[in-house]
Structures are given as C-alpha cells and as structure tokens.
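A protein chain is absent from this complex, but the other protein chains hold their places.
Right, subunit A next:
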Amino acid sequence: MSIKIENLTHVYNPNSPFQTIALDDISFEIKDGEFVGLIGHTGSGKSTLIQHLNGLLKPTSGKIFINDVNIAAKEVKLGDIRKNVGLVFQYPEHQLFEETVYKDIAFGPANLGLSGEDIVTRVRESMDLVKLPFELLKDRSPFELSGGQRRRVAIAGVLAMKPDFLVLDEPTAGLDPKGRDEILEQIKNLHQQVKNTVILVSHSMEDIAKLVDRIIVMHRGKVSLMGSPREVFKEVEVLESIGLGIPQITYLMKKLKENNINLKQDILTIEEAKEEIIKWIRGNSNA
C-alpha cells in the first residue's frame, strides 16, 4: 500500500511550438498512512503530478506504482485506480451538478456500482466526516449552500468513494480563515480516524507546517527539497530562491536569534513559539 514514482516525465504538447516540460524525471515514494504536503510555485508541476496519480494524465515516460501496480501500463483498468486514489481538484465546488446534496455525493459511489443501502451509508458517513448535518442538508440544492459548505459537499463526494489515497489540490483556496481552519481540521481528523494516505497541495507554509509528516517541494518540474517540515524549513535560502518562504513564526524566531535572543530554531507553530518564548522570559527573569 504505497505510491511509488520512478523517473516520471510529462511533456505537454510534444513536438509543437507550445511544447513544455511539466515534470522532469521525478522519483519519490509515499508510504501507507503518510500525510504528505506538496508545495511549489504556480507552474511548478504540482497539478500535473497529482493528475498522474489516478491516471487522468499518462506519463510521457516513467512509472507510477500504486500498491505495486504500474498504472502507466496500458492494460490497467483506470476505474480501479480511481476507486483507490481520490482526487479533490482546486475549487471542487465548481463540479457540483445534482439537484440535491445527497445525489451529488452519491454520484461517485453509484459509479463504483454500489447498491442503494451501501450508497446511503457512504453518503451519511462522508457527510459526517466533513461535518455536514445529513438530515438537514441531504435534500437541499448544493447551489443554495455557502461557499465553504459547497466545498465540503464536493470533498464529501470524493470521500464517499472511500479512497485509500486522498489527494487534495489547494482545498482551502478562496475560503475565509474560519472556513480554511475547518476544512484543514476535518482533513486532519479524517487522516487520524481512517489512517488513509493524504497528499495535500498548498501554497500556505503555515497550513503545511501544522499538518504534514513530510514535505515535497517542487520547482520547475523537479523535486527540489524533500523531508520533514523541520528539515525543509531549515533551507530558507533555497525556499526563498524559488519564490517560496517559511512560516511567519519561523521567520520571527530567526529574527530573534539574529538579535542575540537564543531560542530554538526549528519552531513551526505559534504554540511552540509561545512556549519557547515563555521559557526564555522565565529563564531571564530568574537570572
């Protein structure tokens, strides 16, 4: 149960004036149950990469193994892969189309060939996972809901397929801070409950730092950094040179150190920083 990518290359519009190399010889492995963050600038190849994971795009060259099956091979049934790998696109609420929330979420399970009872259970479960009240909303039109709710309906639509691997492309884009925190919280809870493998694509260093076990940084179609958040955020110069940054709080700690206030440097969240600073103040007042 893992995702393994070997020498993956993807070229858009090959042999035409618009030829662009979107992915350039990428290799990495994601283990079962891991929570991985994928960061990169616009055009770094993130979206192209995740579309390979469930066979929406075929690699120009290279191999992708999902649970040891090479999905780049011709004889593979894509239906099976899509059942295993759930992909939530950017602004997923734009893909809603049914008259009711229930029917929209049931679209995926129905395509899997499930029967009536199973579908009801799955819709209910996935609405619970994203904290949408089943009885209250199931017969409402998805178009009457708020932006945050609509997005959660769309995410539930993918969760209802019970994928082993969940890939989310900027699930918080365009949401207000409250909506953003709710969605991230639910993704985190889901990961802890179901123990599925999650790949989260994001721009926000804060979100990534809080949630993931491992970060993959992409730049111009290549993997430029890979490792735990603490390891990756140490490489401030590299991250900045490719137009990314580190969490604000890590910057703050760095600045404090430059001013001879000796604090731990691999701080990623505000809570950690708070404790560290309080410790420092106490230590100072005692002296």
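A few comments on the model shown:
Note that a contact is a pair of C-beta atoms (placed from the backbone, for glycine too) under 8 Å apart; a residue touches a chain by one contact, two chains touch by 3 or more; residues count from 1.
The rule we apply is simple: contacts and distances are computed from a predicted model.
Missing chain, UniProt protein name: "Energy-coupling factor transporter transmembrane protein EcfT", from among "TlpA disulfide reductase family protein", "Heme lyase CcmF/NrfE family subunit", "Energy-coupling factor transporter transmembrane protein EcfT" or "Raffinose/stachyose/melibiose transport system permease protein". Interface note for the absent chain: among A:13, A:115 or A:259, the touching residue is A:13.
Within the complete assembly, A:111 is the residue of A:19, A:111 or A:248 that touches the hidden chain.
Checked against the hidden chain, the listed residues A:40, A:92, A:229 or A:247 yield one contact partner: A:92. From the set A:46, A:83 or A:219, the residue in touch with the chain omitted from the display is A:83, counting the whole complex.
Residues touching the missing chain, restricted to subunit A, are 13, 16-17, 51, 54, 56, 79, 82-83, 86-87, 89, 92, 94-97, 107-108, 111-112, 143, 157-158, 161 (touch as defined at the top).
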